[in-house]
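Here the complex is missing one protein chain, while the rest keep their positions.
Now for chain A:
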Amino acid sequence: MSCIDEHSYLTLCNLLSDQIALSLPPDKVYLAEARLQNLARQHTHGDINALIEKASTVADDALRTELVEAMAINETYFFRDPILSQSFLDTMVPALLEKRRRDKTLRIWSAACSTGQEAYSVAMLLDQHFPQLKEWEVTLIASDFSQSALNKAQQGCYGLNEMNRGLPARNMALYFEQQGLDWQAKPAIRERISFQKINLVREWPDSLPVFDIVLLRNVLLYFSMEDRQRVLARVRKHTANDGYLLLGSTESLEKTAGFVPAIPGNHRPFYQPA
């Protein structure tokens, strides 16, 4: 296996920071080596340093994109952390059913949705527990910068390992159908989610609405402090004043972020605009 030299590692770190705000710590060289091996084999005869060089200099957006996508951490699973179901069932949706009862709209954003499990979990929760929403206009947008993650999310096709992680058997039987060795979300549930390519640290589409619920989970932790603050300030503008923000279960916000804990005294990971 080819090893990454210091210069190339620095180039890689700069590239990732520039493209997706990923701040790669100095001690993750081994991770980069493992993740870039395949790409290097395809493009630069296995030479990872040459791959990094090429991706950062050549006017080849495709290669750069491939490299950045290969470095992003996509770890996710269905119904990740009990707080997801709890906050939807106990707090957010009951409150919003009341607050939005006139216009009957509900807008939810799974920002950094990875391969889609988070968005499908939300779609299943709504379907199972809030049948009254069938008469509402429910918008569920799932976005990620990574086209390969989005493609998979859109297909809603998962292997055994993914199906075994977090998805109740009842949901598997209700909402998925077998496709050979894989399982695919049924069209009825897939159609409720609209998938979009959004890089949180670049321009956002003008059409992006203000949301009642934003899921920004397990992504800020990869950003630098400044990028976190910048993204949060923009997320705040896309969160209704009486809406909610949910982070990953180990993530929390500084006071200055424009959000306060949704459950007083409980400082993570569930917030409301201040």
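Note that a residue touches a chain if its C-beta (ideal position, glycine included) is under 8 Å from a C-beta of that chain, and two chains touch if they have at least 3 such contacts; residues count from 1.
Rule of thumb we're sticking to: contacts and distances are computed from a predicted model.
For the omitted chain of this complex, the UniProt record lists the protein as "Transcriptional regulator ycf27", which is one of "Molybdopterin-dependent oxidoreductase", "Cytochrome d ubiquinol oxidase subunit II", "Transcriptional regulator ycf27" or "ABC transporter permease". Set against the missing chain, the residues A:Gln132, A:Asn164 or A:Ser194 yield one that touches it, A:Asn164. Seen from chain A, the chain kept out of the figure touches residues 77, 79, 160-161, 163-166, 168-170, 172-173, 176-178.
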